[in-house]
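Apart from one protein chain that is not included, each protein chain of the complex appears where it belongs.
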Amino acid sequence: MPLAIAPLVAGCEREDRQYRADPPLLDARGAGRQYTLGERYLNNAYHLSQGKRLYASFNCRGCHFDGGGGIGPALMENRWIYGGTIADIVATIREGRPNGMPSFRGKITDEQIWEIAAYVLSMSGNVSSAAAPNRDDHMQGRPAENRQPTPPPPGDEAPKLLSP
Amino acid sequence: MSDAVIGGGLPVERPVRRRSMPEADLRDIVLGDDELHRRLERTWATPAGLLGRLSSVDHKTVGWRYMITAFVFLFLGGFNAVAMRAQLARPENKLIGPDLYNQLFTMHGTTMMFLFAVPVMQAFAVYLVPLMVGARNIAFPRLVAFSYWIYLAGGLFIWIAFLLNTGPDVGWFAYVPLSGPEYAPGKRADVWAQMITFTEVSSLAVAVATIVTVLKHRAPGMSLDRIPLFVWSMLVTSFVICFAMPAVMIASSCLIMDRLVGTHFLQSGRGWRCCPLAALVLVLRPS
Amino acid sequence: MVGPLVQSALDPHSPQGERLRDLIWIFTAVCGVVWLAVMIALAIAVWRRRASAAPEPSALERAAELRLTIIVGALVGMTAVTVLALTGLSYATQKRVLGRPLAAGMALLVTGHQWWWEVEYKDDEPARTFTTANEIHVPVGVPVTIRLRADDVIHSFWVPSLMGKEDLIPGRENSIRFTAARAGIYRGQCAEFCGAQHAHMALLVVAQEKPDFDAWRDGQIRSADDPNEPERQKGLAAFLAKPCVMCHAVRGTSAAARVGPDLTHVGSRMTLAAGTLPLSRGTLAAWLADPQGVKPGSQMPFVQLDPDELNAISAYLEGLK
Partner (left out) sequence: MPSRAKIGAAAAILALFGAGALLIASEHPADYRGTVFAAGGPADAQTLMIRFGCATCHDIRGVAAPGAHVGPPLEGIRERVYLAGVLENTPSNLVRWIVDPRGINPKTAMPITGISEAQARDVAAYLYGLQ
């Protein structure tokens, strides 16, 4: 019975949605001083999913794509050039790195940087799977078959538009 | 005819079955009334002990349990409503935050629809229909007992999740894309979809049992135009359930597959598009 | 500020709203009469005594049976006629309200976001199109067609005094039409549950006389003026240096993002954060200081600002008339 309750209680914490970090807490997390505070983001479904939204909004996709890398390094694997803890990733986003990674200091708020960093870690499976957001639809190289536009049947002069 | 002793159980089909059986035995018409009674008592009695009582398949016991459970959920759903009304009593009240409020009203709607309204109606059917058509028990008694337990499991599942702050918060109709993986993070909507599947399995099983009871287990001489009005209404409702609930189940299964496995039933590709299956979710649409 | 806020389907200010109000009252009256009849029949059935305590099973009487059949048949027929008539009425009203596209008039594009409304004023001349948020101005007596889109989840556009509800569905485009009959401010509200801040997703429709509306539109088409006062200049500099520009646009400056509401003329609006707060310099400062306290869960993040920046930015934004 205690064994059954323990995961339930753990689940409880994951779903706690604190929309705003208290300002002193936010300040204490500057530049990787507080490693343990990252737990709040790594195991929280809400923050991870916000991070996923922001990853797209701030166009991280432009270089890193959906974690596979391209212009920037891949984020899906477990090889980190500048360290793989959440504090390292926060520092990378906030301060930038040589050879192309720009600094987002002052462009993205600290809270959001932590959320994005947590999402980046979730790509390589380094967060609790019970909290991790779904894989993206954009992962699909092309639309699913039933989503593709219907090719006109041969011999039919006017192509019909089936999409709404 | 000794069938009268057996009661409304299975008298009608008897001559047909006898012809197909070997002459050897299984026929109880040679037994005396006392022996028949004893055997029937043994067959239909509730086993002793806690486990025995829990595994009862008597329709009155199961129906009674169904009713009590449904009314407990009614009470819990009403408690949700009271909490919401307390929040709404004043403008900009700070009693309940938006997050908990959304969980509360989703739990209220879900509880009232899937854990009270449908089950309580079926509870009365389980209890009353066999008595009204003169059957000894409902058809498929084990299936009905199973449906009760799975209903209870579904109800406990969602309520424990709610008490652990993982209650669903996407409305009791759970539209995509709000309930999809992108806009409903965490396990909340998963819990909801899973609970729907539990309760729908249960209500389908009871609907099937009710239909078979009414159509096949009526007392001799009770033709369909002589069954009580209540039995008629339960028969019609059960047919409605048989046709409507699978759609709901498919919709909730599609939702949970989209969320957990990454399928694209209800959403797809770049830019969300209403796919035809989303229409199934509209079965749940309140307005 | 032209008058009190109106938000009631029973107090319509447009021909479309009047049709809907008539429909509401007809339904209420018919259903009320039916309810009354049923209750009276029920009361009679409850109070009427039986002929005897233990009645004989009624013998088959041809005449009595026929009478009962006729009564029940007539009642069923009446029920069917009532239901069909109400359904027909409902369809007819819907067709009159939504059926024909309006020939001339104004075209708007409203996009629902979590949790605010983006409003685009379309015009054949590209230079005369502009974007605003959470507040729609329309001229009185001119038919308005609003095309409705959703950016994320399903929303529903509902200004009860002017029109019925219409859903905004991602990947689809719906439309709704109305003609404001009188000047006034009409409050609308998202009518489809859309997440944490669904309750704080309101909008205002301001119906103005044509000259007032034209003046307002000319003001909105202009880019934002450069600030003159030193505090507002500081505010602009802080606005451009802070994360604000990642989401918001102010035409005439380098801020041009389209994620959040367009702020070019934010100071001219009546509300802030989709009807959550009245707009003033004090509420702007409060919203900037703690958006997640005002509207928990909204997409506006908490940005750390020192008191000078806070005051300068709120002064700058308030001056964007």
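Order as written gives the chain letters A, B and C; numbering starts at 1 within each chain.
Heads up, the rule we're going with is that a residue touches a chain if its C-beta (ideal position, glycine included) is under 8 Å from a C-beta of that chain, and two chains touch if they have at least 3 such contacts.
Quick caveat, the model's predicted, so the values are computed rather than measured.
For the chain that does not appear, the touching partners among the shown chains are B, C. The missing chain, though absent from the display, is touched by one residue of C:113, C:187, C:234 or C:265; that residue is C:187. One of C:193, C:287 or C:316 touches the chain omitted from the figure, and that residue is C:287.
Considering the full assembly, C:314 is the residue among C:93, C:134, C:220 or C:314 that touches the omitted chain.
By the touch rule set out above, chain B reaches the unshown chain at residues 86, 89-94. Hidden from this view is one chain, which touches chain C at 1-5, 185, 187, 200, 204, 270, 275-278, 280-287, 289-290, 293-295, 307, 310-311, 314-315.
To be clear about the criterion, only the chains that are shown with their structure count from here on.
In whole angstrom, the spacing between the mean C-alpha positions of chain A and chain C is 34.
For the pair chain A and chain B, the distance between mean C-alpha positions equals 40 Å. Among the residues of chain B, those touching two or more other chains are numbered 99, 182, 273-274.
For chain A, the set of residues touching two or more other chains reads 17, 164. Every residue of chain A that touches chain C in the complex is listed here, in rising order: 17, 19-21, 23, 26-27, 57-58, 106-112, 164.
Every residue of chain B that touches chain A in the complex is listed here, in rising order: 99, 160-161, 164-166, 181-182, 185-188, 259, 262, 264, 267-270, 273-275. Listing the residues of chain C that touch chain B in their complex gives 114, 152-154, 169-172, 192-197, 199, 296-297.
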